[in-house]
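Just one protein chain is left out here, and the rest sit where they should.
Naming follows writing order (A and B), and every chain is counted from residue 1.
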Amino acid sequence: MTGSVTRRTLSYLGIAAVAAYCLAPFYWMAISAFRRPQDQFDNSPVPARWSWENFSAVFSGDNGFGRALLNSVIVAGCTTALTLIIGIFTAYALARLEFRFKNAVLGLIIATTMFPGISQLVPLLKLFTDIKWINTYQAMVLPSLGFALPLSVWLLTAFFRQLPFELEQAAMVDGCTRGQAFRKVIVPLAAPGVFTTAILTFIAAWNEFLIALSMVNKKEMQTATVAISKFTGVSGFDQPFGTQMAAGVIVTVPLLVVVLVFQRRIVAGLTAGGVK
Amino acid sequence: MINMTTYDDASAAAPAAADAPRRKRRDAQGTRQLAAVLLSPTLLVLGLVIGYPVLAGFRESLYARGQGLDADGFVVEGERFVGLDNYTAIFSGDRADAFWNAFWNTTFFTLTTVVLETLIGVTMALIMHQAFRGRALVRASILVPWAIPTAISGLLWRWIFQADGAANAVLRQEILWTADGFPAKMAVVIAEVWKTSPFIGLLVLAGLQMIPRDVYEAARVDGAGALQQFWRITLPLVKPALLVAVLFRMLDVLRMFDLPAVLIGVNQKSVETLTMIAWFEASNLRYGSAAAYATVLFLYIALIAYLFVKLLGADIIGEARQQTRRARRNHPVKGRRKGAEVAA
């Protein structure tokens, strides 16, 4: 029994270490956000005086931050949904079907992530200007989709391959079509992988800045990262550090809550149809 | 309706029933069509969003424009085909020094951060996988570094690394982290590793969660120790996910831009990466030169990715073939394989 107690203790210690590693700088960020603007640059581990001032500054009238958050949710949400659907299909083909040029396709897909993002900006801007996509959601979703797909396809392919082939074949022998076998066997088993891919895609799209900045010049259409870049001090020189940190907390925490609430539900939901 | 089609060599060698080759052929054709349908949306999106700009950029890299002033002080209009001049310029004179400096910075950042991230990420995943309680909570909390927008975390670290900031307060040193110099490199590595180890941690954890429990039970019955279990079972099974994660991390770090730009600044020798040079060229209107840097960077990244897949990740791609072979072994139709063996 002592072995189990030691293991348990070690496990808790490990968990604590991981949490501390990830959260210590975030703690500093949150604490900075809660300082009064005039104490902004204190180094004390706990603010001498707590204040909501930075948070209310984030939402102050002319920032349009609420609308920006909504836009971010729309853009990141659409990007994630589309990426998953397209990515799952493609990954299925790459993991489960036999055809020529498969490696070439995989290579081609990953090659698209080898160019610096900034070099894609100007041609896309010209294109979207020509087809009047400036100030639209699709002008932000489509590039984000392009940036997210390679990773998603490769990851999903790897996850699908990780599962034994025999399971799917057994289902097909039992009379399922290929599609049914995939949906009922592979997707549920790969649920942790699919969910993780979704989270990573969402975060990447949520944090996208350059495209969102360039494709939109209307305040009502700007995303949260763009809105944050426009925070400003009283003059051209003073940096609104506290407001930016508060905005960082505001864009990060809801993401975590959503992940916490949904991770069980989504994983459970996807797994429920399976034959585990 | 029988034997209307001719056999290919492999099927001809197959000793299977008379209509089996035809069914297989139709299957193969159906598979090809299905594959084409499933792949086309991805290829379409990538072609439009990346392919088109990349081709436009490559064309740009062979041209020069906007250089030189006319008598009235206006920039001379029009573009001029310069062949590979933009490329050779990268490797000559002062610019060669800047290029190689950025090249080594990029390589240094890639090596150090990817190694550290992999070690920390895998450790994180193993710890979380072992967790009895609170796994969901920790899994959410390790998302924090990854989820904070880079511009903001760069700012946060800039503040932490200030001369009178938290890092120096904790270390009781006065290190000038944010000045151009070696400490700036360290600052970038620390911030980058903090930000991205969760990426690897999360993916490895997902891979771990997909390993069926009975595999471990079987191993335990066989008397495998914890370490053996890790090397023999866990690692091989999560390897595909881990390798993909590491590969994409490498591709990302090789193109790193935001973090050093926000944390230390642009035009800083000690942290300037190849993407930052491309950015500097573009922002000073030398689009051709910027595109040339981007292309050179692409070639370097492609080389590294190729070597990585060849040396370490044979089974990222190869595993599918093995699995298919395994699957085929159980399949009634063995034509092509047998035929190949016969031919050998």
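Convention: a residue touches a chain if its C-beta (ideal position, glycine included) is under 8 Å from a C-beta of that chain, and two chains touch if they have at least 3 such contacts.
The working rule: contacts and distances are computed from a predicted model.
Note on the omitted subunit: UniProt lists it as "ABC transporter substrate-binding protein", one of the names in "NADH-quinone oxidoreductase subunit C", "Cytochrome c-type biogenesis protein CcmF", "Carbon monoxide dehydrogenase" or "ABC transporter substrate-binding protein". Of the chains displayed, those contacted by the omitted chain across the entire assembly are A, B.
Only one residue in the set B:Val37, B:Leu55, B:Leu119 or B:Ala163 touches the chain that does not appear here, and it is B:Ala163. Interface note: of A:Asn103, A:Thr136 or A:Gln169, the residue touching the hidden chain in the full complex is A:Thr136. For the chain left out of this panel, the touching residue among A:Ala33, A:Leu94, A:Val122 or A:Leu189 is A:Val122. Interface with the hidden chain, as seen from chain B, comprises residues 66, 68-69, 72-75, 77, 94, 162-164, 174, 176-181, 265-269, 280, 283-285.
Mapped onto chain A, the footprint of the missing chain covers residues 37-41, 61-62, 74, 77-78, 81-82, 84-85, 88, 121-122, 125-126, 129, 132-138, 141, 180, 183-184, 187, 213-214, 217-219, 221, 226, 229-240, 269-270, 272-273.
Operating definition for what follows: only the chains that are shown with their structure count from here on.
Residues of chain A that touch chain B in their complex: 7-8, 11, 14-15, 17-19, 21-23, 25-26, 28-29, 32, 43, 86-87, 89-90, 92-95, 97-100, 102-103, 105-106, 108-124, 127, 142-143, 145-147, 149-151, 153-155, 157-159, 161-163, 165-166, 169, 189-190, 192-193, 195-196, 199-200, 203, 206-207, 209, 225, 228-229, 241, 244-245, 247-248, 251-252, 255-256, 259-260, 263-264. On the chain B side of its complex with chain A, the touching residues are 28, 31-32, 34-35, 38-39, 41-43, 45-46, 48-54, 56-57, 120, 124, 127-128, 130-132, 134, 136-153, 155-157, 159-160, 164-166, 169, 194, 198-199, 201-203, 205-207, 209-210, 237-238, 240-241, 243-245, 247-248, 251-252, 254-255, 257-258, 274-275, 278-279, 282, 287, 290-291, 294, 297-298, 301-302, 305, 316-317, 319-320, 323-324, 326-327, 330.
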